[in-house]
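Encoded as structure tokens, here's the structure I'll be asking about.
Only one protein chain is missing; all other protein chains are in place.
Read from first to last, the chains carry the letters A and B; within each, the first residue is number 1.
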Amino acid sequence: MLRQIEGSRAVAETVALCRPEVVCAYPISPQTHIIEAVGVMVKEGRLSPCEFINVESEFAAMSVAIGASATGARAYTATASQGLLYMMEAVYNAAGLGLPIVMTLANRAIGAPINIWNDHSDAMAVRDSGWIQLFAETNQEAADLHVQAFRLAEELSVPVMVCMDGFILTHAVEGVDLLDQATVDAFLPPYDPRQVLDPANPVSIGAMVGPEAFMEVRYLAHLRQLDALHRIPAIAEEFFETTGRRSGGLVRPYRTEGADTIVVAMGSVLGTIKDAVDIRREAGEKIGVVGITSFRPFPSLEVREALRHATQIVVLEKAFSIGHGGVLATDVAMALQGTPCVIREVVAGLGGRPITRQSLVKLFYRASQGELGSLLFLDLEHDVVDREVSRMRATRRSGPSAENVLRDLGATRGEGALS
Amino acid sequence: MTKRPIRFYQVGSFAVGNRLLSEGDRTVQSDPSRTNSIDSGHRACQGCGEALGARYALDAAMRATNNQLVAVNATGCLEVFSTPYPETSWRIAWLHSLFGNAPAVATGVAAALRVKGHTEVRVVSQGGDGGTVDIGFGSLSGMFERNDDVLYICYDNEGYMNTGVQRSGATPPAARTATTDVVGPQPGNAFGQGKDLARIAMAHDLAYVATATVADLHDLEAKVERAMQFRGARYLHVLVPCPLGWGTASSETIHVARLAKETGMFPVFEAEFGVVTSVSKIRHPTPVEEYLKVQKRFAHLFGKNPRPEMVAHLQELANRNIERYGLLDRAEPASGVVSGEEPA
Partner (left out) sequence: MNKRPFAITLDVGTSRSNHTGSWRVERPTYVDRLPPCNNACPAGENIQGWLYEAESGAYESAWRALVEENPFPAIMGRICFHPCESACNRAQVDEAVGINAVERFLGDYAIEQGWRLPAAGPASGRRVLVVGAGPAGLSATYHLRRRGHHVRLVDSAPQLGGMMRYGIPAYRLPRRVLDAEIDRVIDMGVEVVLNHNVADIEAERSSGHFDALFLAVGAQLGKRVNIPAGDSAKILDAVSYLRDVADENPPLLGRRVVVYGGGDTAMDAARTARRLGATEAVVVYRRNQDKMPAHGEEYEQALGEGVTMRWLSTINRVDADKIVIEKMRLNAEGYPESTGDYEELGADAVVLALGQDTDLSLLARAADVEVHDGSVQVAQDLMTNGRGVFAGGDAVPAERTATVAVGHGKKAARGIDAFVRGVAADVTPKHELADFAHLNTWYYSDAERTQRPELERIRRQDNFDEVVLGLTERNALFEARRCMSCGNCFECDNCFGVCPDNAVIKLGDGTYDINLDYCKGCGVCARECPCGAIEMVPERI
């Protein structure tokens, strides 16, 4: 049923169709609307049986989910940004224990400086935790991915994080075709846990593992993610057969046929990129785009297959590893080892900086002209940076950069500086 | 619990069991078919109070719940010595997640049991004092506040023993730890600090809060049993001496716990809905000095450069407990008295 609906609401409705048994909630923008909506459904009795638990922190949220999942309940929570970092220890723990928790991550920048807007820094911070990380391009996909996520998580006993861009998706109202309960029930069988806390069949879960077996435990976790590389497309295919919708999967190429330049990106920005690609294609440029849905596990083979005929790869990402460069770009480069492809890293949209079609069209034009360097920060205010850099050179104590930058920006725009 | 007065002296209330007691009046520990929640082969130090306290409490909980029990464990000695791969010493369903989240994990376990209709299965969450009063405190307070159906048991050995005896929020004043060394003008842990978690728990208006020691098994078991009669969040704080961290002989574990109670340093009481309902009276009033002197962590208070003023300060703290809880009121029978068999 197609409804004009906020992204958060669409996700909440879909999560409810997945019959989560324990949902833990702690407010943090921009995921709050999801958890609020689930809470209402539980309180109304529309989602039952389900325990909706208002916890005291994200650390508790993930911990409650761990306990619930280990006791055989389907567990769900949602978070973002600082919240993800605050629960990080438990995030790793859930993966280490192999608990099939599903969590929505409404992607948001990480402070300081505190910033509530979208980028992918939070997801990148837990990249190595052992969670499967799926990135939604649209609200429709965000909703659909949750159904697939529970299925995948429980098949493999691995937690799955569904990443959707904060505000851009979570707060956007657009048409989403919500599934019906029968469809979801048919697609998602009840949770049959691999291990469960049960007095009738007691086991010790969470042992201390020393050097004699830790490597093996980690390797086995890796193997499970490699399994996921098979299961993710298979589940997406089955989802397509059930619903007629293409959601999920590993990678999603768009107009890559015969492309010299291919743009790689994740999340909602793919929509804007596709528009820009269309414009450049109309201009005769051989350019395409590959969206990556599964960031972890990283589908190296599929990425390589999708990109290897191009000469230039532009990896546009909403995060970067300070002091190094792109995170996704590094993974793409690994996938393309031994090919002649040139990789251009473009960092864009940090802290909610808009990524406009205009900027992208200009970027792709420059790419076609071979003007891109190896690392580029899209729409960076170079004047501001330069001024701060020179100030920093003048004195070792130049005050906090963030305030200085804001002051400069204010001056530039003729507004009052922050006092 | 209704307690009938004992009718004879020899065994009475304090031994683990006795052939003269009816089966029902013996402790769970006297039962050869007790659970042994923690099995032999665990790697706790000789004379470990925590290994003992945990078995006492959990075996009692197993009996009280008709073996319908699951346990969540915080990181710490208890976890490390019990579950080094490939061996576990737990005989009960047991889950370890992290250091600071055992109460929240238990919340999740309880929620899962409730949603699945397994309300007969009860949840115990447990940790050391570090995991309870320090790193797990937020999580514990959250669990308390939500009144989740969890009995939280803190095995208090007054420091971070697993990491090599560092100070925790439960380390007593003047005690030596690796991070409160006996150097400088105020050797050992500072006065005027520390967290009284039992009272904090009471401030959450919990249905049941109690303290106990490994020195009085009957009392400890009665409290576990009582705790299991309530639903919602409950808190049990058990003093478990650590031979390593306290610098006591391994054989003295129970004895030193007894001294902690008998000196008033560790008040033993229970409270329901925020009100103290009973206290374990001091049987043999004992100056704190006798408690301190048997522990090397307080050795700097005696010997060549004695610190009588610090001993006096500790005595004041004990006196405060004695006064606060009425530990010396002799009008009532000593706690822990259980029923005895009437001669036929």
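A few points about this structure:
Here, a residue touches a chain if its C-beta (ideal position, glycine included) is under 8 Å from a C-beta of that chain, and two chains touch if they have at least 3 such contacts.
Keep in mind that what you see is a predicted model, and the values were worked out from it rather than measured.
Only one of B:Val16, B:Val80 or B:Leu317 touches the chain withheld from this view, namely B:Val16.
Contact with the undisplayed chain is limited, among A:Leu220, A:Ala234, A:Leu301 or A:Met334, to A:Leu220.
Contacts to the hidden chain, counted on subunit A, fall at residues 96-98, 157, 194-195, 202-207, 209, 213-214, 216-217, 220.
In the full complex, subunit B touches the omitted chain through residues 5-20, 26-27, 29-30, 32, 36, 38-44, 46-49, 51-52, 55, 82-83, 85-92, 217, 243, 249-255, 258, 283, 334, 337, 343-344.
Quick note on the criterion: only the chains that are shown with their structure count from here on.
Mean C-alpha positions place subunit A and subunit B at a centre distance of 45 Å.
Across the complex, subunit B meets subunit A through its residues 67-70, 72-73, 79-80, 82-86, 88, 90-98, 100-101, 104-117, 121, 138-139, 141-142, 145-146. Across the interface of their complex, subunit B is touched by residues 21-22, 24, 49-51, 53-57, 59-60, 63-73, 75, 89-90, 93, 97, 197-199, 201-210, 212-213 of subunit A.
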